[in-house]
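Some notes on the structure that comes next.
Removed from the display is one protein chain of the complex; every other protein chain stays in position.
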Amino acid sequence: MKKQKQEILSTLIDDELTNNKEILDNLISNEEMKDTWARFHLIGDCLRGNLPKKIDRNFSSNLKKIIANEPSLFFPNKNYKLVKEPIIGFAIAASVAIFAVLGIQRADISPIETTASTVHMKKEIVDSKLDTFSFPDNYVAPANVEEINEYDFLSNQRLNNYLINHSQYRNDLKMNTVLPYARIVNIETED
Amino acid sequence: MNHRVLHFIFLLILLNSKFVTSNELYPDPNNLIDEMSSATIDLNYDGIFIYRHDNKMDTMRIIHKKNMNGDVSERLISLSDNEREIIRKKNTVKYLFPDKKIILVEEDSSKQLIPTHIPSQIKKITNFYRFEIAGNSRVAGLDAWIINIKPIDKYRYGYQLWIDKQSKLLLKSKLKNYQGMTLEDVMFVQMQVMSDINDSLLEPSISTEGFKQIYHVNDKVKVPSQKNHKKKWTTSWMPVGFSMSKYSKNPISTNSAPVEHYIYSDGLATISIFVEKIIHTNINNTSPKITSFGGVNTYSKQTDGHQITAVGEVPKTTVKLIANSVKASN
Partner (left out) sequence: MAENITDNEIIDRVKNGDKNAYDLLVLKYQQRVVNLISRFVKNHSDALDVSQETFIKAYRALPNFRGDSAFYTWLYRIAVNTAKNHLTVQSRRFTKSDYDVSEIEQIDGNMSLTEQTTPENLLIRDELQETVLKCIENLPEDLKSAIMLREIDGLSYEEIAVVMNCPVGTVRSRIFRARETIDSKIKPLLEN
C-alpha cells in the first residue's frame, strides 16, 4: 500500500497524473510522504547538478515555523490560466513565422525536401518552452549519465567511421572548427 | 496631473538612458557570433585547450593558419594519452594514429565548393535559437563576452560561448542540454593570435616511417538539388528547421558495404543519417541501439535490409525519432 502510494507520488512529481486531488490531500497531511516528496525532488536536483555545495537539513522545517506565523491567504479565485492552450496558439504563430522566413532564407541552399512534417507539428509546439531553458552551473555529465555504452561504442568501427564523417561535415559548416576535430582525435580505431 | 506627466517623462528618460548604456556595454550577440565564425577561419593562432566529455578530459593544441592565397591549414595535436594528430591542408585531411601506425588521408575535391563563410547562416539560426549576451568573464587571461544560445525546443541542444573581446576567437564553449546540464565543453587555457605562423609548425612532429597509408578520395559529395537527385530514402520526421544540406555516397573509406550519407542542419546543429546495406558479415548486432560520445548521440536500427544510423549533437530522442522515421521511398 505504501509502495503503491509512493509510486503515485513519483508519477505526480513527473506531472503525469490525471487526477491529483486525492494524492495531494494525502501528501499535505502526511509527514512521511512529504519527506519522500522532498527526497525524490532532491534526487532530480542532484542529477541535474542543481544542488548547493552544502545542504541544510533543517531549512524547510525552519521556514515552516516562520510561515506558521504568517496570515493564511484567502484568494480562492483561480486567476492563473491553464497555460497549455494559449501557448499552443502562440507557438503555431511562431512556427508559421519560422516557415515564412525560412522560405526566403534558404535561397542559398536548395533543400531536397521541406522538413518538419506538419504531422508532428502539434507535438513540436507543445514542447516549445522558451522560458524554461537555463544554464544553472558548470556541472559536467558524469560517465553513464548519458547512457554511454563505452565498450560497444569504442569497439564499433562502423560507428567510429560514421562519427568521423559526421564530424567532418559539421566542420564544413564552419560554425565551430575546433570541436569536431577534437572528437576525431579521441576516437578509438581498430586494427 | 502635471506631476504624473513629469514622473512619466522622467521614467522614460531613465529607461532610455539605461537602454543606451546597456547597448554600449553589450555588443549584438548575432554580430558577435558572425565575427567569431570569420575570426576562427581568418586569423592565425596557436592555442591549447581542454576538451571535457563523459568524465574524460583531453588536452589538445590547435595551430591555425590562413595562407596569403586564402587557403587554410590546421593542425590539431592530442597532448594527452595518445600522440594523435590531425593535419588539414586545403582539401586534404591527414589523420595520424601512431599507436596503430596508420595515416588516414582523405581528399575532398568538393571542399572548395563549400563557401568558407555563410553570412546568411546566422539569420537562419536565430529562428531556432535565441542569442543573448550573458555577461563577461576571463578565459586564458583574455577578456571574453559570454553568449547563451538557447534552443527553441527540446529537440536540440543549447550552447554557451565565451568569445574573446579583442580577437573574437572562441575561447570556451559548453554544449548544454535542455535542463542546462553541460554535456561537453572546450576551454582554451592558452591562446596566442599571431601575425604569421611558421609552416614547420604545421608539419607532424611524429615520424611517420613505416606507417600504413590509407587513401580515400571523396568526390561524390554534392549540394543536393531537387532536379538531379532522386533520393532512395526519406524521413517523415525532422525537428523544425532542419533541412538537408548535403548528400554523399560511399563516404567511408574503410567500409566495404555501400553507404549513403544524408546531412541535415538547422544552421547550428548537424544531423547525419547513414544508410548502409546489410551484408551478412558487416553488421552483427540487430537490436536498435543508442550510444553517446560527449554531446553526440547516435541511434541505429534496421529497416528494409539496411542499417539506419542517425548521428548528431542533438538529444537522444531526436536521433531516435529521426532514425525511426526513415523509410525507403518508392
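Quick notes on this one:
Labels A and B are assigned to the chains in the order they are written; within every chain, residues are numbered from 1.
Note that a contact is a pair of C-beta atoms (placed from the backbone, for glycine too) under 8 Å apart; a residue touches a chain by one contact, two chains touch by 3 or more.
Owing to the predicted nature of the structure, the values given are computational and were not obtained by experimental measurement.
From the options B:T40, B:S73 or B:Q179, the residue with contact to the unseen chain in the full assembly is B:Q179. One chain of the complex is left out; on subunit B, the residues touching it are 134-137, 146, 154, 177-179, 181, 288, 290, 315-317, 320-321. Residues of subunit A that touch the chain left out of view are 3, 6-7, 10-17, 20-21, 24, 27-29, 34, 36-48, 50-60, 62-64, 66-68, 70, 72-76, 78-84, 126, 129, 131-132, 136-138, 141-142, 144-147.
Just so it is clear, only the chains that are shown with their structure count from here on.
Separation between the centroids of subunit A and subunit B, computed from CA atoms only, is 22 Å.
Those residues of subunit A lying in contact with subunit B across their complex are 48-49, 94-95, 98, 101-102, 105-106, 108-117, 119-121, 124, 127-130, 132-143, 146-150, 152-153, 156-159, 161-166, 168-170, 172-179, 181-186, 189, 191. Subunit B makes touch with subunit A in their complex at residues 37, 40-41, 49, 51-56, 58, 60, 62, 64, 74, 76, 78, 84-86, 88, 93, 95, 97, 100, 102, 106, 111, 114, 116-118, 120-121, 123-124, 127-128, 130, 134, 148, 150-155, 158, 160, 170, 173-174, 176, 178-186, 223-226, 229, 231, 234-247, 251-255, 261, 263-265, 267-268, 270, 272, 274, 276, 282-283, 289-294, 296-298, 300, 307, 309, 311-313, 316.
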